[in-house]
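I have placed the structure first, in the form of structure tokens, so that the comments after it can refer back to it.
Every protein chain of the complex appears in place save one, which is left out.
As written, the chains take the letters A and B, and residue 1 is the first residue of each chain.
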Amino acid sequence: MKIDDLLPQLFPNGYDIAFDGDYFAGQGDGVAVIGTRDRAAIGAELAFRMAGEVLRICRDHPGRPILLLVDTLGQKMSRKDETICLNAYIAHLAKCLDVARRRGHRIIGLVYGEAVSAGFLSSSLLADACYALPEAEVKVMNLPAMSRVTKIPLERLEALSETSAVFAPGVANYIAMGAVRGLWEGDLARCLQDALAGQDDPDTDRRREDGEARGGRLLACRVAAEVRGAVPNDAA
Amino acid sequence: MSSWSEATARQRIAGLLDAGSFIEFLPPERRAVSPHLRELGQPAAFDDGVAVGRGTLDGQTVLIAAQEGAFMGGAVGEVHGAKITGLLERARTERPAAVLLLLESGGVRLHEANAGLIAVSEIMRAVLALRAAGVPVIVLNGGRYGVFGGMGITTCLCDTLIMSEEARLGLSGPEVIETTMGVEEFDAADRALVWRVTGGKNRTILGEATLVADSIDAFRAALVAAMQPKPLTLETLEAEHATLGNRLDRFGDMEDAVDIWAAMGIDNPQRLPLLDTDAFLQAVKGAGA
Partner (left out) sequence: MERLEFEFAGGKPVAARNKPVLAGVLGSGNLEVLVEPADLKGRVRVEVETAARGFGPIWQAVLTDVFERWKLGNIRISINDAGATPAVVALRLDQALQEYAGGDA
């Protein structure tokens, strides 16, 4: 969905959001909005701007919930960005979101366009809860590229992706694996209000439990639990 | 002096910790292998490419994870990632002196891409939760494969990064950038260029890393001095924001790392790649990142 169509549906009472290139920020109905459009590549400057907006919200509007609307094809592929350590800029954004969360700002992510790899890692995957529109695209890599890199025939990957949520692109797979909590359909303003009314403990990451309950990710929960409470193996 | 880059993940753990102190959680004989690799007909390691456990360092209890770069480039799959996340969560209750992450990883394992991406996100959240609890998380990056992708982001989420000159740190690997954007953007075959961009020296000059020589003893010595938590607060992040903003303004449009080093006031910056670790640290002392 285009951002111009999305915003009026999220905020039927009006909003005040300023666009600058592929970046935008502002507020609607007392909810802070930070986002990108047009499949933005997340480079150092964009991550820095988003982080700065998170810090500004913490300072100027304590407790105000934050809605992340990030449409991204992934990280910016750039030698200059890598030279100044692009990953440090993306990590900085992640730290800012986490500090905001711990200062009482509820953080909701909505994938309304594309969410790919590091662009997804640095935005909606850091929210308290991440949602998606049905037409959103979520992925690491498409299957033909994956086939080239892994040298596994495309037909094999296509056949397996019918039964496995583990590697093929698609919102449904990310819901099954617990990373996307659910789809927003119909009355989007209502969906937003419901999400804002929810509660998540900043120290509890429930995505593994969701993934297991939904049958899309069967090992992560048990493996992490075993390591968390493992009996030392020198007992034998 | 034994080399860090030539050691396996388990040799690094053994060389770093007090002799005989390592106790592994979910060890190889438990066979926590990746079912997804098996399904694709790929060999699957008994530990899924990462060893996690507890030990002591100069008598202090630490939790430790070490990725094995030789197995699928240290890439993160479902089991691999869950082991690291579980270890970080365990540290919240056990409160060791530090959690040591001996990273070597190309990022997400494509054979289980969605599970790997989500697993990295869970590691990121667990690192942040642990930092909020005041337990320091320290990254040791000295492997041949470097640290890229989501683990490159994770690295910069931690309290401290200790890195060798030969190690690399970045988001997209040079080969990926060259393949996607063309050789004019990044010539991945130009090894000197790759190291100027991603290597330990440039990361140290920018203030992201503490540089050590490629030996397990050197990493150990740097660690002992680094086990203090660095709290994440609105104030510390505003300071970090100012630093990163300054870096972006001053250096964001520069063509080469050498231009950045020159702009910082380092004499003869083009000689820096040739200096050994001690001479390098002497040469960049007082330079303004």
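Following the convention adopted for this analysis, contacts are C-beta pairs under 8 Å (C-beta built on N, C-alpha and C of every residue); 3 or more make two chains touch, one makes a residue touch a chain.
What you see is a predicted model; the values in this text were computed from it and never measured.
Student: Specify the residue from the set B:W4, B:F25 or B:F71 that touches the hidden chain.
Tutor: Only one of B:W4, B:F25 or B:F71 touches the chain omitted from view, namely B:F71.
Student: Touching the absent chain in the whole complex: find that residue among B:A45, B:A213 or B:I266.
Tutor: Candidates B:A45, B:A213 or B:I266; residue touching the omitted chain: B:A45.
Student: Of the residues B:E29, B:D58 or B:D278, which one touches the chain left out of the display?
Tutor: Candidates B:E29, B:D58 or B:D278; residue touching the omitted chain: B:E29.
Student: Which residues does subunit B use to touch the chain missing from this display?
Tutor: Output for subunit B: 8-10, 27-29, 41-47, 68, 70-71.
To be clear about the criterion, only the chains that are shown with their structure count from here on.
Student: Could you pull out which subunit B residues touch subunit A in their complex?
Tutor: 23-27, 29, 32, 35-36, 39-41, 52, 54, 78-79, 81-83, 85-87, 89-90, 92, 108, 110-122, 124-126, 128-129, 132-133, 149-150, 152-157, 169-172, 174, 176-177, 180-181, 185-186, 196-198, 202-203, 206, 208, 232-234, 237-238, 240-241, 244-245, 247-248, 251-257, 260
Student: Help me check something: in the complex, which residues belonging to subunit A touch subunit B?
Tutor: Contact set of subunit A toward subunit B: 44-45, 48, 51-52, 55, 58-59, 75, 77-92, 94-96, 98-99, 102-103, 117-118, 120-122, 125-126, 139-141, 146, 149-150, 152, 156, 160, 164-168, 173-174, 177-179, 202-203, 205, 207-208, 211, 217, 219-221, 223-230, 232-234.
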